[in-house]
Structures are given as C-alpha cells and as structure tokens.
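Removed: one protein chain of the complex. Kept in place: all other protein chains.
Letters A and B name the chains as they come in the text, with residue numbers starting at 1 for each one.
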Amino acid sequence: MPEILSDLTTVAVLASATMVPITLASVGEIVSERAGVVNIGLEGIMLLSAWASVVAFLIGGAGYLEAYMVGGLLGLLLGLLHGAISVYLKGDQIVTGIGLNIFAAGFTVLGTYALWGTFSNSPSFQPMPGIAVVAGVKVSPLVPLSIAAGVAAWLFLYRTVTGLRLRACGEDPRSAEAMGVNVGLYQLAAAGFAGLMAGIAGAYLSVDYQGVFAKNMTAGRGFIALANVAFSGWNPLVAVAGGYLFGLFQAAAISLNIALQEEAAASLINATPYLATLVVVVLVARRGFRAPRWLGRPFVKE
Amino acid sequence: MAASREAFLVVASLAAGLAVGGVALAFGGANPVSGVYVLLTGFTYYPEILVVSASILTLTGLAFAIPLRMGFFNIGGEGQLYAGALAALVVALNAPYTPLPALVAGLAAGGLLGVIVGLLRVKLNVNEVLSTIMLNWALYWFTSYTVITRLSDPVYPHLTREVPEPARIPWIPSSALGPLSDFLPRGLPTIPLISAAVAVAAWFFMYRTLPGLRYRFAGSNEYAARSRGVNVDLIRILSMAAAGCLAGLAGALLVLGHSYRIDTGLSGLSGYGFEGIGAALIGRNHPLGVAAASIFFGGLYAGSERIQVEAMVPAELASIVTGVIIFVVAALSGLRYIAPRLLGAAREV
Partner (left out) sequence: MAAEPRPLVEMRGIVKVYPDGVKALDGVDFDVYRGEVHALLGENGAGKTTLMRILYGEIRATSGVILVDGRRVSWRGPWDAIRSGIAMVYQNFRLVEGLTVEENLLVYLSSLGLPRAEARRRVERVVEDLGLSVDMDAPVEKLPPGARQRVEIVKALSGGARLLILDEPTSNLTPLEARGLFKLIGKLREKGVAVVYITHKLREVVEVADRVTVLRRGKVVARVSRGSEGFNEERLAALMVGEVPRPSSPASRPLGGEVLAVKDLYVAGDDGSVRVKGVTFTVRGGEVLGIAGVAGNGQEELVEAIIGLRAPLRGYVEVLGRRVRSPRDFYEAGGAFIPGDRAKALSPELSVAENAAFIYYTASRALLLRPSRLASLFDKLVRSFGLKAGGPSTPVSSLSGGNQQKVLVGAEFMRGFKLLVAVNPTQGLDVATAAFVRRLIVEAASRGSAVLLISSDLDEVLELSHRVAVMSSGRIAGVLARGEATPERLGVLMGGS
C-alpha cells in the first residue's frame, strides 16, 4: 500500500512538471484566440524553440536563463510572423499553422544532424536546477510561474480595459473597429504573445525538463495545449487546472511505461485527453460555452 | 479572373519552398544548387517512393480539397488514414482471402469518421478543426494501442503481423511494364491506378455531372443553392464523408499494397494526411491539379531519400520544403482580400 501511495505522490508531483509546457502554451493561445487569431502551429513553435534553446546552451555558451530567452524570442518572432500573416495579409490561419508544424519537424532534424551529426538528438546535459525536490521529482521555477501566467492572463482579460478591448476584437472586429479599437494591432500583439509562451514552453522541455533536444520531443504537446484551450472554455484559470489534468494523464502514462513496461496502457492514457476534450466540447456546445465568434477568420475592412 | 493569381500563388510558393530547401542544404553542409537539383531529379533512383507517395497524397489531398469547397477544413486526414489502415489490417488479418473486404473496411472506417465530423459541425456547430485535431491524436494513440495489444508480431513486437499474401493488393510485374521495367524492377504496385481512377472520378463528378455542379455552386453561394432546392447541409456532410472515405482508402492502400504492416509509432503512416494539404493547396483544389501536385511532392520525397545518400542531408529536408510551400500558399491566400485588383480582376457579384 505505501508503495502505491508513494507512486501516486510521484505521479502527482510529476504532473506539475508535465503541466508546464501545456499550461504555458494554452495560456498564450487563449489570449491570442480571444483576440481572434488561432495558431495551430504551437507544436511547431515549441519544437523549434526547444531546439534553438539547446543550440544556444550547448553551442552558444548561453546559461539556462539565456537559453530560455532564446527560445522565448524565437517563439515571439514566429508568433508575430503568424500574426502579421493573419492580420495584414489575411492569410489562412489554420493552414499556415500546419505549414509551420511540418517545417519544424523537418528543420529540427536537419539542424540536429548539421550540428551534432545524428538524426535523433543532441548530446544531453544537466537540466536547469529546480527550486525544490518533492518526492524525488525536481520542481522547476516554471511550475509556479506557469500558474502565475494563467492568473495574470485572467486578470488581464477580465479586469483591465485593454483586455476588454482585446476580447472585443475576437468577438466582433467590425464593431470593435467602429468603437475605436485598432484591431490589427491587438491581434498582432496577441499572436506574438502566444508565440512567446509556446517558445518558453519549448525551452522548458529541452533545457529544464529533459536536458536534451530529441527529435519530435514535443510529442503532441502543442496539440494538447489546443485541446486544453477548448477544454477550458477560453478561460486561463480553467486552463491552469486543465493543464494540470492533462499533465496528470501524461505523468500517469510515463510512470506506467517506466514502472510496468506497459506501453499499451500508456497509449490508451495518452488518447484520453483528446477524447475527453472532444466530449466536453460536444456536451457543452449548446450552452453559452463557445469560442470567440470571429476566431480564425480574416477581418477585412470595408 | 483569378487564373493569374492562382498561377502566382503556385509559382511563388514552390520557389520559396525550394529556396528555403537550398538554404537548409547549405546549412547541412551540401551545395545548395546541386542539392536542389538532386532533390528534384533523385526520384529516378526511388521510383517506387514516388509512385506510392504520389498515390497516397492524391487521396489525402482530395480529402482536404473536397470538403474545403464546402467551407470545411478537414485537417483530419491523418486520423482518417490511421483508421482506414487499422481497419484494413484487422480485416485482412482475420479474413485473408482477397483484399477487397479490407479495402472496403478501410474506406468505411475513414468515412465514418468523416460523417462524425460533418454531423458535429452541421448539427451541433462543433468546429471541425478542433474535432479533427482531437480525433487525429485519439486515433494515433488508439491505433498504437491496438497494434501493441492485439496485432503485434511475435518476432518483431514493435510491428504488427504481416498482411497475408492473398489479401495484398497485387503488383503489376516488371515484365508487363515494357520500357519502364528498368526503373521498376520489382514491378508497379496497383496503388497508383486506384488513385488515378479516384482523381479522374472526382474530376468527372465535379465537372461533368449535375450534382457536381450543384456541389461546387453550393460551396460558392449557399443562398443561391438553397433557393434553388439544393440541400446544402446534406452536401456538407456528404463532402466530409467522401473525404473520410478517401483518406481511409489511402490508409488501406498503404497497408494492403505497400507496407503490409503497421509499426507502433505509426511512422509508415504519419505525415501523409497533413502533407496532402500541401498537394491540395498547390493543386488549387482541382482533382487533376491535386494529382499533379501529388506527383511533385512524391518526387520530392523520393529525391530527399537520394539527398540523404548523396549529400548526407537527412531526408526530412522534404518536410522543410513542404512546410514552407504550405506556409507560403496560406500566407498569400489572403491576396484576394487585400489586393483584388493586383492579380486578376475584382469580383463583381
């Protein structure tokens, strides 16, 4: 019995580590989608940033913090690029995201090979030290920070006039513009923020969580973040809870895989968050729970 | 009207893709110019990759293009393909007599997913991008689970058992290929014939039948279609069903005619669904255009295998080029809003 209890504790703590990238990316994406820009390239941004921050760390001689900054900055730039295409070129938001994901999957492999001569991963290194160790699991400073990011995003969206103006853009850009909101600017900034958060999430994965860059190491986390955005009903506070829940699924899958060599059960657990999200969205589709109305559509002024 | 704009989109995105590919080649330590040349011509070394990829991409490309006309973003080609592959494999392992039941099973499994997505959107207003992303990943893990638990090969646990010979799609022997036999010493899989037939059938339906005209019309002007008695909701759901069937068929063809197995990481299946979107975009959603673009992308994949051998640059180069092409087409797709007069005439209606 005690062994199972300690296992459960480990899973619960491990979930705080696996929740970080999901939560960060979800919070950023919620702000962006509230402004009306959807980015399904989160997965690609995470992967590129994970790679870039390892390059900065191993080759550029950067410290942990600088590596984080490189990841975040690359994410910010990619988010702004996506935002500019969505806002000013009226490009197709969904499809650019898909392009970004495919590009990232190819580029990081090629880049890994070019720098380290293997297709699969960078040399591993000592991951960033944590602020505490609980039940044998390192606790990264990003754990409290990602929760704080969710709270801050909620305060911003629901307790500031700027947040209100941003939400107006995602609901009805035409009316927002008529009421004096510079819709393009808000959307661009929000898209940049989503990129920044996904970038930090990517850096966390490689520099902080695993201490290596490995091919396709994001393993669908960007998509889980998108699921969490819908799951949370576009509310950053709920997204923090959702992030932990989805983190718990991942932690359980990891523990099962390690402890019992139960690859099969892990697969089923991995499938759960996606199905759960779909069920939640279907169940609440009729009641007040809905995406921002103008999500993903180009706003063309008359 | 828009013909010049369409041509501009295609040329600009292909050029951007190859240019970034060249930069990536230089980054990987190869000569970019000769590298791009190898990328484009290397298919002669791997004609089978060209043929199979082009065939599969044609189907997944159509699975994106057909619902897109009705305003649906079917990015669920991946999941529908997994479902088709899994269903076909299960049937082929249990009823190993002819490939036909397995093909039908694959088609039906994908189609069922398509219908679910279509119904969710039309009846419950659940966004299809969201539902297809969720289904893609749920199916990825479910397929992986089934492969491990039910279908695994006792000798190679990360693979499923092989499709028995009678349930495989036959090959055309090399001897029957005449002058092409040098290129295809193993012969030619029948997959491309099926894909080509599907593409031609899709073209025929769209451009040579009245229901096809109504389908194109409904996607373009819903009010006009409804006011002339066209059941637009039904067409929407059917277009998703057809898309699912095609992606499911693609999965079935991969398993029954090419790989004969699935691996636990689904590495033989994954990617086709998303990359089909590139084929659909470059083919400008025209069935024959999608087929032509698929041949280009198939050549790219074959060429990237050659690059890996010749220049030691990973074959993932193809993904870089594909990703950039998709990205640029999408980025420029808004030109019709921001510069209606720049390329082609403005719309008057």
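Here is the rule we use: a contact is a pair of C-beta atoms (placed from the backbone, for glycine too) under 8 Å apart; a residue touches a chain by one contact, two chains touch by 3 or more.
The structure displayed is predicted, hence computed values, not measured ones.
A.B. asks: Any idea which of A:Met128, A:Ala176, A:Met197 or A:Val229 touches the chain not displayed?
C.D. replies: If we include the chain that is not displayed, A:Ala176 is the one touching it.
A.B. asks: Would you mind spotting which of B:Leu180, B:Val200, B:Leu213 or B:Leu234 touches the chain that isn't drawn?
C.D. replies: Of these options, the touching residue for the absent chain is B:Leu213.
A.B. asks: What does the interface between chain B and the hidden chain look like in terms of residue numbers?
C.D. replies: Touch with the absent chain occurs at residues 1-2, 207-214, 216-217, 220-221, 223-224, 226-229, 345, 347-349.
A.B. asks: Can you name the residues of chain A that touch the chain not displayed here?
C.D. replies: Listed in rising order, the touching residues are 161, 164-165, 167-168, 171-172, 174-176, 178-181, 292-293.
Keep this in mind: only the chains that are shown with their structure count from here on.
A.B. asks: Please work out the Cα centroid separation of chain A and chain B, and write it as a whole number of Å.
C.D. replies: 27
A.B. asks: Within their complex, state which residues of chain A touch chain B.
C.D. replies: These residues of chain A touch chain B: 38, 40, 44, 85, 88-96, 98-107, 109-111, 113-114, 119, 220, 223-224, 226-227, 230, 263-264, 267-268, 270-271, 274-275, 277-278, 281-282, 285-286, 291, 296, 298, 300.
A.B. asks: Could you pull out which chain B residues touch chain A in their complex?
C.D. replies: 24, 27-29, 73, 75, 120, 124-127, 129-131, 133-138, 140-142, 144-145, 148-149, 264, 271, 274-275, 277-278, 281, 313-314, 316-335, 337-338
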